[in-house]
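Here the complex is missing a single protein chain, while all its other protein chains stay put.
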Amino acid sequence: MYSELVMQHFTNPSNVGVIEDADGVGKIGNPMCGDVMEMFIKVKDNRIEDVKFRTFGCGAAIATSSIATEMIKGKSLDEAVQLSNKAVAEALGGLPAQKMHCSNLAADAVRAAIDDYRSKQKDKGDKQGKTADP
Amino acid sequence: MYSELVMQHFTNPSNVGVIEDADGVGKIGNPMCGDVMEMFIKVKDNRIEDVKFRTFGCGAAIATSSIATEMIKGKSLDEAVQLSNKAVAEALGGLPAQKMHCSNLAADAVRAAIDDYRSKQKDKGDKQGKTADP
Amino acid sequence: MSERRVIYLDHAATTRVDPRVVEAMLPYFTERYGNASAIYSLGREARQALDQARAGVAEVFNCSPKEIVFTSCGTESDNLAIRGVAWMNRERGDHIITSSIEHHAVSHTCEQLEKQFGFNVTYVPVDEYGRVDPGDVEKATTDGTVLISIMYANNEVGTIEPISEIGEIARNYGIPFHTDAVQAAGSLSLDVQELNVDLLTLSSHKFYGPKGVGVLYVREGLGLMPVQTGGGHENDLRSGTENVPYIVGLAKALTLVEERREEESQRLAALRDHLTDGVLSSIPHSRLMGHPSERLPNNANFVFEHVEGEGILLSLDMQGIAASSGSACSTGSAGPSHVLLAMGVQPSVAHGSVRMTLGRENTEEDVDRVLGVLPGIVERLRALSPLYAG
Partner (left out) sequence: MSERRVIYLDHAATTRVDPRVVEAMLPYFTERYGNASAIYSLGREARQALDQARAGVAEVFNCSPKEIVFTSCGTESDNLAIRGVAWMNRERGDHIITSSIEHHAVSHTCEQLEKQFGFNVTYVPVDEYGRVDPGDVEKATTDGTVLISIMYANNEVGTIEPISEIGEIARNYGIPFHTDAVQAAGSLSLDVQELNVDLLTLSSHKFYGPKGVGVLYVREGLGLMPVQTGGGHENDLRSGTENVPYIVGLAKALTLVEERREEESQRLAALRDHLTDGVLSSIPHSRLMGHPSERLPNNANFVFEHVEGEGILLSLDMQGIAASSGSACSTGSAGPSHVLLAMGVQPSVAHGSVRMTLGRENTEEDVDRVLGVLPGIVERLRALSPLYAG
């Protein structure tokens, strides 16, 4: 069913955990449907300096979360925000068809975390009378 | 499917053939349905002195014809006319269910032959001003 | 992965074919391969084998061989029972009663009758243990009810339903009663007279027979419209050249499990209790699903809160342990089990269900190995889970 790479990420996921003082947090899914993903990012110079995740979901959900964190770590926000669910699945060597739409949400979580960071920056900027990164 | 006795009668049927100067001839069935039976009898002193048959039909049709001729040979007409299709099937050790009604016509043929004999006698009697056996 | 023997704990999904069953089937592939409808000796041999198999199954069911219809699987038997009775009685009524925890072979067939053929279906509820209340079935009956179908034992949580009582109600109202007994074979009595059923479904691969052959018991006199039409096989109820090897295999397998049914059920129940006690005592926030006592001897179904079942299964598989999460159907739907939801379990909790169903080859050692690895697996996945407060 799952590729070897999916199983590796499921068994030994990278970047598991919580960043207590995260600059952005993305949370998507809902437990009724069976998949919940939390993505925490630290941003420095518009780059993702650190990222961690927690996932409730099937093997694919855990593996996509794990590889997505690897794919964005060190990337600029502009690059990271363009990560697509499709690219994540491809990086894993593909996912079973029935897993494609329900458990392949990591890129969405990344985007949510970046959005969260940006809107916080905007809030800060607004408060400080400065604009956040455009 | 068929009992051994059926197969014996099919393989070596008794009393096959035609009696050219038969006293009674019974013919039943029709080739459209797949079973035609001809029964020829010679009668003496109200007994069936000789009997022969010809049958177009399945194994059961041939076997029932054969055993029916054995069962009536030497019997009085009154006895023979009472032969039933059921008794014929029983004498063969039973027949497959789907063969019971379509291929189990020998007793009917016997009755037809006896009827033929009796109506001929009646004709003769009428012509001679005598009654046939009552 | 190490080369040790796999611990197979998914006997409700399917079973290993008994080697004695394989042996019984083998001659019918290459030696006695005749078509059972044929008149020559190869055909008659095949017919005899079918007759014997039919008689063997009838003995276990305590019914007449004429009342046995061989099909291609449990799903087909369920379909034939439900669609066959429904279509036959369209003029008389359009109402069917079933439960909310049936296998999809029953529930999806009822749904098709609703959506495509204008029937009305009542899905009677179950309690928190998955039990149907016979009173609810009685209340649901109407003048137009043409069929009641309630399963004998549930495939996910193992709960046993009060079939004999429901059967009595059905009989009082003159309504045909079908039970899906697929999970009961080998564990519970299949005496159709005691059970008060008119139709009963079995599937061979759940009792150490091959996949792809089933039985439907049809009480004499009950009218069914065939759902697979053709050459008129199986008393005109199920056309298609008879699968002689598998029918022989089904009968052999059924006879074999029936012989050791009571002893084996006791043995499995003891093993199952050992498993349940071990899991519940060593893993926090775990619960047993299904009825505490009225359940199949080989079924244990747990939920582990805050984790998803699939991750547990994958982790168990890596340890050479085969278990399942709810029904082993291939819908690929990600929704939680309709059975657990019907029992009132929260969807988020239902996602964490793991079913372990024991069988003939399982030993206490197997259970101990599961108990050795399962707590660690759940712990690791909980550490990954945003729902777990720790």
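By written order: A, B and C. Residues from 1 in each chain.
Rule of thumb we're sticking to: a residue touches a chain if its C-beta (ideal position, glycine included) is under 8 Å from a C-beta of that chain, and two chains touch if they have at least 3 such contacts.
Note that the structure is a prediction, hence the values are computed from the model and not measured.
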item	value
Displayed chains contacted by the hidden chain, counting the whole assembly	A, B, C
Options C:His108, C:Arg171 or C:Arg219, residue touching the unrepresented chain	C:His108
Touch with the omitted chain, as defined above, among C:Ala36, C:Ala153, C:Ala185 or C:Leu296	C:Ala36
Contact with the hidden chain (one of C:Val57, C:Val244, C:Val303 or C:Ala350)	C:Val244
Interface residues of chain C (partner: the chain not displayed)	1, 6, 8, 10, 13-17, 19, 21-22, 26, 29-30, 33-43, 72-76, 78-79, 87, 103-105, 108-109, 111-112, 116, 203, 205, 210-213, 225-233, 236, 239-246, 310, 313-314, 316-317, 321-325, 327-332
Residue ranges of chain B at the interface with the undisplayed chain	2, 7, 10-11, 13, 16, 27, 31-38, 54-59, 61-62, 96-98, 102-103
Absent-chain interface as seen on chain A, which is shown	1
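As a working rule, only the chains that are shown with their structure count from here on.
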item	value
Distance from chain B to chain A - Cα centre to Cα centre, in angstrom	93
Inter-centroid spacing, chain C versus chain A (mean Cα positions, whole Å)	41
Junction residues of chain C, two or more chains touched	none
